[in-house]
Structure formats: C-alpha cells, structure tokens
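Of the protein chains in this complex, one is absent; all others appear in place.
The block that comes next holds chain A.
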C-alpha cells in the first residue's frame, strides 16, 4: 500500500523530467528531428527508375532502350542523302535522298509499336518494343533490358526470276524478321552505353552461300555535351564476320542529338543507306574508308493522344 504511494509521484516526476528534457533542447534539435523523420519517409519510398538514358527511342539508326509513354504518338521522318563521295555533280549526295516515314505509338509505358515505309527497297516495316527490366537510381537493378521484334516486307523485287520462266516471285520472299535485345546502362548523367545482340532472318537471299540467318552484336552510346546536345554512336558487327550477305559491311553511324522543345533532331553520318534494322545491320554495302558516307537526319515530333490519368481536369492547354 505504502509502496504504491511512493511509486506514483516517482513515475509522475519521471514523466515530467522526460517532458522537461524535451523542452530544453527544443529549438534546434526538434526541427532537425522532424527533417530526419521526413527524409526517412521519402527515402523508403520505392525505387526510382533511371530516366532519359537516351534522348529518344532511336540512338541514330537503331532502337534505343527508351520507350514512348502511354498514349504518346511519335511521328518520325528519317532522311538519308546519297554518298558524299559522289562529288559535286551529285552535290555530295544531297541530290539523292532515301526516307522513312513512320508512326510509333506507346500502348503502355512498357510496350510500344510502330510502322513505317522506306524508300530504300520500298520497304514496309512494323515493330514491337517491350521493356523487360529497368535500371533503378539506387542500382538495385543495374541494367535496362528491352526486346525488339520487327518484320519488314520489301516491295522491290530484288532478285526477280527471269521473265517467261514461269517462276512466281512469292510474297514470302519479300519478308525478313528481326529479333533484338537491348541491354543498356546509364553510367552517369553524361554517359549511356547499350549492347544490341541481333538476329535477322531473311526468307530469301540472293546466293546459295548467303546465310538466311545473320547474327550481329551492336554497340551504341551517348555522350551528353550539354543539357540539349548529345553525341551518339552506333556500330553493328556481324558475327561471325564471314556469315554475312555477300558484299555487305558492318554499319557505323555517328551523330548528334539536338533537342528543342517538342522536337528531337538527330543529325548523323552513316555508311548505311537503309533505315530499317535489317537493311542497316545486314545489308549495308558502303564503306567509311571509301567515303561511302551518307549524311542524314531524323526528326521526331510527339503528340499526346491519350491524356494520362489524373489530367482530366488539368489546366494544360496550348493556344
């Protein structure tokens, strides 16, 4: 009984002491504590994906790890002039031009599709690009991985059967398929690198010794020169080197990304005439050493077709 009476005031005074102690070191530490509390809250919040590994969905000729956002339509015009070693009579290639006009669309943030039509070989192509892994800022996932699957149908009859032979040029002979993995890492704000193991299947090839399946390893990269300008490069090496279509060479492209508001301009120099994967990676015939270099550019203009969630009542507007 007595003990309880002693205990009561003791506990109260202890509690009071505790409060008092808090009171005395309040002004500074209290705010520090609050800040720490808040910081621990924000730091625990999920993992942030690394963004802007490349400026746009293409490095130069080929695909980059970037996808379009959900509901975004990208209108792309790719232009390749003739070879600069054609001299003044062809105005260093500028008299000739080969283009690809295409539309890409983001179905979800991880899946995009695209179609296009190229001058070179009168090629119609379609592709699907899907994200599999995404690099995170805290490096719990150090790499991004995507898959590109594409199909292309050329209208030009490359090796038509002799007239009157009665041999039919089948539709299937026009078709080629592409499987590609993109493995990318943004090493720093200024440096991103990407590996692109690629498989191309040609349904029909010109020579008996030509392989129907061509394999290649691509290496691409970006070095940011400023917030709006970046240097890009892309090289595709056919492996093994002799398992290639007759007369073809590896493709090397060097370019600049220049970004202005809603546009991204890509200026580039390449020994490839074509613009689709199967022509660039498997059917490039020009050589840098011989001056078979094409000047070219890509223009991309994006349109938000489907408003993202939460923007139904936003005040976003373009006059």
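Here are some notes:
By our rule, a residue touches a chain if its C-beta (ideal position, glycine included) is under 8 Å from a C-beta of that chain, and two chains touch if they have at least 3 such contacts; residues count from 1.
Convention: contacts and distances are computed from a predicted model.
Choosing from "YceI-like domain-containing protein", "Carbon-monoxide dehydrogenase small subunit", "Chemotaxis protein CheA" or "Amino acid/amide ABC transporter membrane protein 1 (HAAT family)", the protein name stored in UniProt for the chain missing from the display reads "YceI-like domain-containing protein". Among A:52, A:97 or A:115, only A:52 touches the chain that is left out of the view. Screening A:34, A:115, A:132 or A:158 for touch with the missing chain picks out A:34. Among A:91, A:147 or A:311, only A:311 touches the chain left out of the display. Looking at A:89, A:189 or A:242, the residue that reaches the missing chain in the full complex is A:189. Across the interface with the omitted chain, chain A contributes residues 3-4, 7, 11-12, 15, 18-19, 22, 26, 30-31, 34-35, 37-39, 41-42, 45, 48, 51-52, 68-70, 72, 106, 189, 227-228, 259-262, 302, 304, 307-308, 310-311, 314-319.
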